[in-house]
Structures are given as C-alpha cells and as structure tokens.
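Excluded from the complex is one protein chain; the other protein chains are retained at their positions.
Chains here go by letter, A, B and C, matching the order in which they are written, and residues are numbered from 1 within each.
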Amino acid sequence: MSLGIALFLLANLVAALVAAARRPTPADLMLTALLFGSTGVGVLVLLARAMQLPALVDVALTLALLAAITGIAFARRAWHAGSRDE
Amino acid sequence: MSEFTSNSLLVVGAFFYFAGTVGLLRFPDVYTRLHALAKADNLGLGCVLAGLALQALETDGLAAALKLLLIWPLALAASAAVSYAIAQRAAALGVRPWQKGDE
Amino acid sequence: MSLAFDLLLAVALLWGAWRTLATPDIFRAVIHFIVFGLLLTLAWARLAAPDVALAEAAIGAGLTGALLLDAIGALRGRGRDGA
Partner (left out) sequence: MKPLTVFWRGVSFALLWWVLAEGRMDGWWVGLCGVAAATWASLRLSPPRAGRLRAVPLLRFLAFFLWNSVRGGWQVARLALRPRLDLAPTTLDLAVMLPAGGARQLMLNTLSLMPGTVGVGLDDATLRLHVLDSRLPVAREARALEAHIARLFEVAP
C-alpha cells in the first residue's frame, strides 16, 4: 500500500518535472524543485514504512528543512530581472 | 478499522498531492502557482503523515508516531517562508499578477 | 510495484542528469542539478542506504544547490553593474 502511493507520488513528480522543463521562465522550474521538497518528503516517509527502514524518516526531516534553504537562496539571491522572466 | 482509516488518509493525501501538481501545471502565473504549492501539497503531506503515524502508533509506539507528525509543522514553516520570499521577489521584480481575461 | 518504482526513478535520474548537462542556460542547469540531487536522495533511500541519502539530501541538494544559486546571483549582479 505505502509503496503504491509512493509510486503514484513519484509519477506525479516526474510528470510535473517534464512539463515544467518546457516552460520559459526559471521561476516555474524553481517551483517544481520546491514541489520536490514537499512531495519528496512524502515519498521518503512512505518508503520508510514500505521498506521497514525508520532511518528514512530522518532523511525526510532533513529534506523538509533544506528545501527551504534552496527556495530562499533562489528568491533572495539568484532571481534577477535579467534572467528571462516575463 | 484503524487500518482502513490510515489507508484512506494515505489515499486522500495522494489526491491532494495530485491536485497540487495539476494546479502547478495549469495555473497561469507564479502567484497562483504558489497557492497550489503552498496549500494543496502541504495538506497532502499532512494526510500522508497522519495516516503513517496511525500505523506507526500500533507497531512502533507513540514516539515514532509523534516524530512523523513533527515533520508537518517543519514543512509548513518552510513552505510559508519560501512562498512569501518568492511572492515578494516576484512583486519586487515587477511580475504582474495574471488577471481574468489575460492570455 | 517496487520494480515499477525503481524503473521510473532510474529513468527520471538519467533524464535529470542529461538535462543538467545539456541545458544551455546556466540558471536552469543549476535548478536541474537540485532536482537531480533530490532524485538521487530517493535512489539512495531505495538502495536501503539512509546514511548516504541523508548526506545527499543535506549536502548535494540543499547546501550545494543554495551555494550555486548564490554564485549565479553574484555573477549576474556583477555583470549587470558593468564591472
């Protein structure tokens, strides 16, 4: 059951990724990377259940925290007007 | 009974994740996409975590279940901070919000 | 079920790696690199190596991604000021 849901979430992610790679603006791509933050956490906790590996919950905790750092770095430091947005 | 509840929570969580992804792909601009990312996905994560915590409560004890639930406020705080940072930056760069009737 | 998961993950990993290398715009390449790091975290998790997955999530996807984004911001900012 948990592995099935994890597979569904991964399929979701890959679909979003392929679709976003065609988009013109970097912000769209970054939002997909942030989608990986929340969905990746979901996949990891589901895998922890399915594989009987409780240590993966720790990985999920780390991921939840560090996805925010990348997002903030993007918004505060990297996203300039010259980077081909609308 | 408890197994049924936790499995339903997992399915509901998967549904919200799916809706969030669809919203991310269909919504017209950065601001509206942030809505999809910040709300639907976090609710999906919350449901999945609640479902797994119910299962962990039976097999691994209270602390393991609470640890799973602890991820949720962390993810919420992170996503609130990130969506504010991105929205603010977009506004500062002059990205105009999409309006009804725009292409 | 687990075979499908692993296959999808492997294909996504290869695709992410290819996009990282082949994207001409350096900004998008960095974001693809972050996504690749997250996929790699999942791959390590599937290989039952939570310790490596932890390191990959923290260093590969999180910190290196943030540093690369910061570096791009610094480079672009300098280019725009004409220095």
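Note that in this section a residue touches a chain if its C-beta (ideal position, glycine included) is under 8 Å from a C-beta of that chain, and two chains touch if they have at least 3 such contacts.
Just so it is clear, the model here is predicted, and its values are computed rather than measured.
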| note | Listed in rising order, the chain B residues that touch the chain left out are 15-16, 19-20, 22-23, 26-28, 31-32, 34-36, 38-40, 42-44, 46, 60-64, 66-67, 70, 76-77, 79-81, 83-84, 87-88, 90-91, 97-100
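Please note the rule applied: only the chains that are shown with their structure count from here on.
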| task | Give the identifier of the chain nearest to the protein's overall CA centre, each chain being represented by its own CA mean. | result | A
| note | Whole-Å distance, C-alpha centre of chain A to that of chain C, is 10
| field | chain B and chain C: spacing of chain centres that average the CA atoms, whole Å | value | 21
| query | Residues of chain A that touch two or more other chains: which are they? | reply | 13, 30, 32, 37, 65, 67, 72, 74, 79-80
| remark: Within the complex, chain B is touched by chain A residues 1-2, 5, 8-9, 12-13, 15-16, 19-20, 25, 27-28, 30-32, 34-35, 37-39, 41-42, 45-46, 48-49, 54, 57, 60-61, 64-65, 67-68, 71-72, 74-76, 79-81, 85-86
| note | chain C partner, complex, touching residues on chain A are 3-4, 6-7, 10-11, 13-14, 17-18, 21, 26, 29-30, 32-33, 36-37, 40, 43-44, 47, 51, 53, 55-56, 58-59, 62-63, 65-67, 69-70, 72-74, 77-80, 82-84
| note | Residue set of chain C touching chain A in the complex reads 1-2, 4-5, 8-9, 11-12, 15-16, 19, 25, 27-28, 30-32, 34-35, 38, 41-42, 45-46, 48, 50-51, 53-54, 57-58, 61-63, 65-67, 69-70, 72-74, 76-77, 80
